[in-house]
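Below is one structure. I have some questions about it.
Every protein chain but one is kept in place in this view of the complex.
As written, the chains take the letters A and B, and residue 1 is the first residue of each chain.
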Amino acid sequence: MRARRIRAIALRLGGALFVLWAVATLTFFAIHLVPGDPAQAILGGPGSQAPQETLDRVRAEYGLDQPLVVQYAAMLGRLLTGDLGTSYSLKAPVAELIGGQLLGTLSLALAALVLAWVLAIGLALWSSAPGRLARAVAGAVELTAAALPHFWLATVLIAVFATGLGWLPPVANGSPSGLVLPVVTLAVPLAGFLAQLMREHLLDALERPFTVSALARGETATGIRLRHALRHAALPAVQLSGWAIGYLISGAVVVETIFARPGLGRTLLRATELRDVPLVTGVVLVVALVYVLMTVLTDLVSAVADPRVRTAAA
Amino acid sequence: MSEVEPSGAGPSGSTDAAALSVRGLRVAFGGTEVVRGIDLDLAPGRIVAVVGESGSGKSVTARALLGLAGRGALVEAERFELDGEDVSDAGERRWRRLRGAKVGLVLQDALASLDPLRPIGREIGDALRLHLGLRPAAARRRVLELLERLELPHPTLTIDRRSGELSGGMRQRALIAAAVVLDPPVLVADEPTTALDVGVQATVLQLLREAADRGTAVLLISHDLAVVSGIADEVLVLADGAVVERGPTATVLGAPRHPATRALLAAVPTEVPRGAPLLAEARLGDPSAGHAPTTGPRGGATASAVDSAPILEASGLRRVYRSRGAELAAVDDVSLALHPGRTLGLVGESGSGKTTLARLLLALERPDAGVVRLDGGPWSESTEAARRPARRRIGAIWQDPYGSFDPRWGVARLLRDALTVGGQTSDRLAVQKLLELVRLPSAIAASHPLELSGGQRQRVAIARALAARPEILIADEPVSALDVTVQAAILDLLDELQREQGLALLFISHDLGVVRHMSDELAVMRHGRVLEQGPAEQVFASPQHAYTTALIRDSPRLAVGGDARATASTR
Partner (left out) sequence: MSDLELRAGASPADAPRPPGRGRGRHRMPRPSALFAALFVGFLLVAVVWPGLLETAPPDAIAPAEAFQPPSAGHWFGTDESGRDVYSRVIAGTAPSLLIGVLATAIGLALGLLLGGVAALGGRVLDFLIGRVNEVLFAFPGILLALLVIVLWGPGPVTATIAVGLSTAPGYARIIRGQLLAIRGSGYVEAARVLGHGRARILGAHILPNALVPIAALATLGVGQAVVWASSLSFLGLGAQPPAAEWGAMLSAGRTYLGTAWWLTVFPGLMIVATTLATTVLGRTLTARDGARR
């Protein structure tokens, strides 16, 4: 029993490592199979008209004159030591550039995740509540929240709370109040998604025979929602946490840009604009790592929370 | 409908000692009355059964006794006393205090009726927390005591398990424990044995009996007269929301007076010999005829069929499923043979490998070892392309006929599709003939299966299976999802069709009574193996395997006569 569980966890971790390796490989070959000269890009794009010897020097410096396989092997070797290469545009190690930004973005994403969960639980409980009107209104709120694009929500929030009412700063200035609007922007659409998912499972749980059993023991309506239905509703949403973190970091590209907040997203956007390939792939790899770790974590959590998941996985 | 009531057995007697006393209970949903004036008395230590078809109002009645009749239900009663307290106008708040404390509810299958995400200790302890305000540690002690009393093995471990982690019998005990933890004077059990394996069924019935012996008044809702006959002291027969007959179990079941009771009784296949129709008009018309066969057992013509060559023969079949290192032999070294005009009954509990075996015989799956031969030629070892032309020779019907119909197709399209396979004309006339064959009106051809009842759907499925003129029919739990009388009608139909068409029938069921009624030969399956195989009556008369003996012992049988209590307590 125990051996099998360890085996299952080992398999899961092996799968995660595979995904990371594949992500690195995929990005590497995509970059090198696409037309365009990396040396040119390093020197400021095709418009720079750098002389041939400069190009050659850059190629040698970045190892671009080696055969592709050698470059690939070198890349993998560097990855194992945590070296993500050197940024073309900023001429600094990618790992350091990312390291400086990771915490800011992760704290933004985690704050948004927590807020999204709070909002989603509230919305789901509300939209599964008695009364057709309450249900319809809450359903519409969930649907709308899920349909809100980050960039629009951010601009509207700024228009209302920053420029309009002047309650909150329009840019992330480092103060806690500057974090409010970015977090809300990221959290609301995610809350809409999660709430829809949770409501579906909440309503489903309320229709199950065990609800009748609980009622027959004298359980209250609230008790059933909190002690029984909510668990069943939260589980599928927990399983989406890996996706949610990825979604939030991806949303951070927009949100950090709008709120002028330093972070991974803004770095990624700038790198994309400058076609800084090592920096972009570095960020992508780090996000993939976060995503994979989160997925493994949620898989383990749900296996503990739900014996049915464990038997299905084992 | 008039109530047939033997004198003295009615509810008119003294109600001083009644744990529950109801007069004129009515439940209506949006103007439609589904329970129409039911009187009910439950006395301590006695088990009263309410039987009836689905739709007769028995489940709504049970729920109404806990104030849980359902959304939009209008519940009225002239008198409604629970443990001496008038609850006829109790609101939700008061009902909440009563549920669990004064009246407990046991539903069917604990897998669904206990929260799969909570440890059973918490589920059982809920009532202690809600009604006595016990702290978790104190509640846990009480729950442990109860688990010990109910003889659950390793209570200190079990208490922290969730229902899905327990065996069938253990989780069913936990479900009952959750209902009786406060020793409520009234216990309502709503179909507590449905969909359970017979061994587990027996456990449940024993626990209900024990609860009654401790002085609880038990109300048992069931569609299964065999279960009722073994345990109930008194029976109420419900039809169309009203009690049509009531009295001591032996009287009601031994000498039924109302047609509804007789129909229910007749539909119980257990004691009806092979070959005798369950729902013959003659038997319904004459209550004294009992279960005397009207056509007699199968004659010598079919008996000699056993000498004929088998049309479908399996030998040494094995099918293993692997999941992450663990191997499970769903079917293990199974050999059997189907003969034209004969029925092989296959009985076993859920998970015993019956369905996998059926799929192997249908060549929907490849065996890991062993072969299936069709008419002496290769079948399982053939290629799918070579098998395809011969596939029409084997038909199949399943437990869920609706799932076996393409949701976009109507009845006519389904049948025409099957007719083309046999290379037959698929015109309206052919469709009508098929519908006639399964005793369905031809108008049904124009409808969608959604619009049909469960019994009608299964008839359409049979018609489709027979459209290609098969020589073999494999029926996997074909009646398990049906009401008893509908089940009886489908069994009669299958039996008749088999005789008319000389089909080799493999009849798979978990229900020993049904299988016994249908089969010439019987195979008992467990853990993927066939434990025992032989002429049906011989297997019943002298089972060779201990498991078969237990299966026969645990299968509820219609015990008509005064031995109702005896059957339950001798266990």
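Operating definition for what follows: contacts are C-beta pairs under 8 Å (C-beta built on N, C-alpha and C of every residue); 3 or more make two chains touch, one makes a residue touch a chain.
The shown structure was predicted, so the numbers you read here are calculated from the model rather than taken from an experiment.
A.B. asks: Counting the whole assembly, list the visible chains that the omitted chain makes contact with.
C.D. replies: It touches the following shown chains in the full complex: A, B.
A.B. asks: If I consider the whole complex, including the chain that's not displayed, which of A:26, A:68 or A:137 touches that chain?
C.D. replies: With A:26, A:68 or A:137 as choices, the missing chain is touched by A:26.
A.B. asks: Considering the whole complex, which of B:395, B:478, B:513 or B:556 touches the chain not shown?
C.D. replies: The missing chain is touched by B:395.
A.B. asks: Using the touch definition from the top, which of B:251, B:404 or B:533 touches the missing chain?
C.D. replies: Of the listed residues, the one touching the omitted chain is B:404.
A.B. asks: Tell me, which residues in chain B touch the chain that this view leaves out?
C.D. replies: Interface with the chain not displayed, on the chain B side: 29-30, 32, 34, 54-60, 62-63, 67-73, 91-92, 95, 190, 362, 364, 388-392, 394-396, 398, 400, 403-408, 417-418, 421, 448, 450, 464, 468.
A.B. asks: Touching the absent chain: which residues on chain A qualify?
C.D. replies: 15, 18-20, 22-23, 26-27, 30-31, 34, 36, 129-131, 140, 143-144, 146-152, 155-156, 158-159, 163, 170, 206-207, 211-212, 215, 221, 224-225, 243, 245-247, 249-251, 253-254, 257-258, 268-269, 271-273, 275-277, 280-281, 284, 287-288, 291-292
Please note the rule applied: only the chains that are shown with their structure count from here on.
A.B. asks: Which part of chain B faces chain A closely enough to touch in the complex?
C.D. replies: Chain B reaches chain A through residues 63, 66, 68, 96-101, 103-105, 107-109, 112-118, 123, 126-127, 130-131, 162, 164-165, 175, 178-179, 323-326.
A.B. asks: For chain A, which residues count as touching chain B in their complex?
C.D. replies: Interface residues on the chain A side: 4, 7-8, 11, 208-210, 212-220, 223, 227-228, 231-232, 235, 305-308, 311, 313-314.
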